[in-house]
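Below you'll find the structure I mean.
Of the protein chains in this complex, all but one are displayed in their positions.
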Amino acid sequence: MEPSPHTATSNPPVAATAANLSERDLVRRSASSVPPPARQLEPVAKLIDVSKCIGCKACQSACIEWNDTNPAIETNVGVYENPHDLTPDMFTLMRFTEWDNPQTGNLEWLIRKDGCMHCEDPGCLKACPAPGAIVQYSNGIVDFVHENCIGCGYCIKGCPFNIPRISKVDHTAYKCTLCSDRVSVGQGPACAKACPTHAISFGTKEDMKTLANSRIEDLKSRGYENAGLYDPPGVGGTHVMYVLHHNDQPEIYSNLPRDPRISPVVNAWKGMAKYLGFAAMGLAAAAGVLHSAFVSPNRVSSEDEEKAEDLVKEKT
Amino acid sequence: MNMELSRRGFLKAAGVGVAGSTLGAFGFPELEAAEAAAIRPFKLTNTMETRNTCPYCSVACGIIMYSKGDLRKGETAEIVHIEGDADHPTNRGTLCPKGAALKDFVKAETRLKTPMMRKPGSDKFERVSWEQALDRIARLMKDDRDANFIATNQAGVPVNRWTTVGFLAASATTNETAYLTYKVVRSTGIVAFDNQARV
Amino acid sequence: MADRDIAKEDAIHPGRPVVVSRYNLGARINHWITAASLILLALSGLAFFHPSLFFLTGLFGGGQDARAIHPWIGVVLFFSFAGLFIRFWRANLPEKSDKAWLAHANDMITGNEEKMPEVGRYNPIQKFNFWVMAILIIALIVTGFAIWDQYFFDWTTIPQKRIAVLIHSLAAVALICIWIVHVYAAIWARGTLSAMTRGSVTGGWAWKHHRRWLKELAERHRVKKPAAPAE
Partner (left out) sequence: MTNSWTDIRNTDLVVIMGGNAAEAHPCGFKWVTEAKANRGAKLIVVDPRFTRSASVSDFYAPIRQGTDIAFLLGLINYCILNDKIQWQYVKAFTNVAYIVKEGFAYNDGLFTGYDESKRDYDRSTWEYEIGPDGFAVVDDTLQNPRCVWNLLKAHVATYTPEMVERICGTPKDKFLKVAEMVSECSSPTKTMTSMYALGWTQHSKGSQNIRAMAMLQLLLGNIGVRGGGMNALRGHSNIQGLTDIGLMSNLLPGYLNIPVEREADFTTYMSSRAFKPLRPNQTSYWQNYKKFFVSFQKAMWGDAATVQNDFAYQYLPKLDVPAYDVLRTFEMMHQGKVNGYFCQGFNPLLAFPNRQKITESLSKLKWLVTMDPLETETARFWENHGEYNNVNTASIQTEVIQLPTTCFAEEDGALVNSGRWLQWHWAGGTPPGEAKHDTWIMAQIHLRLRALYEKEGGPFPDPMLNLTWNYKDRNEPSAEELARELNGYAVETLYDPADATKVVLEKGKQVVNFSVLRDDGTTACGCWIFSGCFNEAGNNMARRDNSDPDDTGAYPNWTFSWPLNRRILYNRASADLQGNPWDPSRKLIAWDGTKWAGYDVPDIAPNAKPDTVGPFIMNQEGVSRLFARGLMRDGPFPVHYEPFEAPIANVIAPKIRGNPVARIFQSDVAQFATSDEFPYAATSYRLTEHFHYWTKHNRVNATLQPEFFVEISEQLAAEKGIAHGGWVRVWSKRGEVKAKAVVTKRIKPLMCDGKPVHVVGIPLHWGFTGAARKGWGPNSLTPFVGDANIETPEYKAFLVNIEPTTAPVAV
């Protein structure tokens, strides 16, 4: 029997424990640069096996409790999603799709846990104008630092997965932290620990890929020929990955992007536009400077004044 | 009471191959904790752990309640977090959406805090003391039992039955509460005695 | 010669030198509100535009406040500029002579203005600035609303927001460039600033830069009686 992965191999510590993630482990810091980290942490990943997910929302519940958020009590609008979308108080959301498989004629209830994918090449971080509001650790966690966040919403525009949400209360952006506070003391994220069917696992990215392979093999043996791992290369891979039974059609899972990448518009904005902008403004200023250097100020001569006086006299 | 854990035994038995190596990988070398600004201070630090089981369904998942204050030392204990007990063989730390939110059941706004009484025809509950409530209950019971207790049937056989008062027992109380309830209710002769198992 | 070149307040005050009223108090206040908001917008906007300028948020009490206030200043700019637009749009309409003037634009830049055709209230470069500013400000306000997530998040989709933010930043850059030209020109052409400070220019300034306008004023007898001597 294969050993089964278990996120929670031990319970959280209650004695004071040194956090194992520090500023020195940053590989990226929004709108600023960081010195190359002295050590490389083992990249971590959360693996979400959609084929094992029963849509129970334990992940949502555990997320609310661990992060002490307070999402609103909404209404039923004819679907199982509640809250109806990710919110600044709901970092993860089960999305439900009833899909008729045209091949088998069978109904499939595809349930995907939505939330931050912790991209290797994070669009949010790229877009962020506030120094240090978004950081990336060498283990792959992309985290928001609220005291540095200015609430501009650029991260929303940068994100290829539509994840960050701005709080109406403190006007800062929120999303899944991959429970960086738990990971820093050797615990897995709260959602992964809670997940009743181990549809969510957490470990090193390498281990998670190995686990995914065994799951894909199992799914293939059950007739899901296109089962596969969703670790999109367009964003350099992600530290939250999915095992999909239909990896050839990620969009059937509540519009999971087929080939996510940072939007070219965002790239243009954060790349070309900056250079162009500075160049243009610099040129304009330089032109003025040059002009004033070579061309003396345009002065009104006394002659001009006299002409004007003459004109006025003539007319009066 | 044995609240000691034998975690080692569990780890060995539970086959944690993948995860074992996983956790090893997080175990970064010792370093002075220069906590990143992004990272919340670990909120369970210096809390008291207590083992319990989930009160909802019959899977009876193991849970750990984290509190500020230690009940066993006679202190007031406020539960600040509840999560699954990784040592528990059934749930291994996992919890369903209900179990994962147990803290908010314990601290629900609609938890009852004082005995209340509603008078016949009244449209409100009024606060009463425990003494008043319990004395009233005992009096109501005694009066009804005295009036309606059936000691023998028509054939003269002792039947010692009290049918005009009923008792509906819970589904989430402990065995010990259930047993004490059994003793108290049975000793009165109440026969309309049932519990949630019926439905 | 068009009526549109003449504003109500425009008037010639004989004397030495001749003084010509160009902008009344309202127009000047309007202009300076516009100018101030544009500067504030540029400062706060540039802070978001590039990390090296993020320190500018300090002028506004920090990033959060800068983020919060920037769009409101934008609204002020928009309405303020709209005021200017209503005042001046007619005077800025292009006309046939502009073409001839533009053909000599080089003379203007090199300081040989006397070779150029006579100019009305505004020269074509000023007109160009005016219209480009108007267009850019409309673009900025529209795209600004699209990315003003605090109140209007749901009004646009994220791909629309991405395009909006790109346009917003490019438009802002363009506006800043135009602004640089505008300010430089005002400084370079000496005697211009008084138009927006005191509201008047000297007759010589008008003769030199906007001769047709001056002539038109004189033509129409828009000449005030000299003020009685104090003594």
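All chains are identified by letter, namely A, B and C, in their written order; residue positions are counted from 1 within each chain.
Note that contacts are C-beta pairs under 8 Å (C-beta built on N, C-alpha and C of every residue); 3 or more make two chains touch, one makes a residue touch a chain.
Small disclaimer: the values here were computed from a predicted structure and weren't measured.
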Considering the entire complex, write down the shown chains that touch the omitted one. A, B
Suppose we count only contacts with the excluded chain; which residues of chain A make the list? 1-2, 4, 51-58, 60-61, 64-65, 70-80, 82-83, 90, 98, 100, 106-109, 111, 196-199, 215, 218, 221-222
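We take it that only the chains that are shown with their structure count from here on.
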Of all other chains, the one whose Cα centre sits farthest from chain B: C
Among all chains, which one's averaged Cα position is nearest the averaged Cα position of every protein chain shown? A
What whole-number Å value describes the gap between the mean CA coordinates of chain A and chain C? 41
Cα centre of chain B to Cα centre of chain C, whole Å, reads 73
Quick check on chain A: which residues sit in contact with 2+ other chains? 148
If you look at chain B, which of its residues touch at least two other chains? none
Interfacial residue positions of chain A with respect to chain C in the complex: 31-32, 129-131, 148-154, 156-157, 162, 166, 168, 171, 263, 265-266, 268-269, 273-274, 276-278, 280-281, 283-285, 288, 291-292, 295-309, 311-316
Given the complex, residues on chain A that touch chain B span 1, 3-26, 39, 41-42, 44, 56-58, 60-62, 64-66, 68, 132, 135, 137, 143-145, 147-148, 177, 180-186, 190, 193-196, 198, 201-204, 207, 210-211
Chain B - residues contacting chain A, complex: 7, 11, 14-23, 25-49, 64, 66, 81-87, 91-101, 103-104
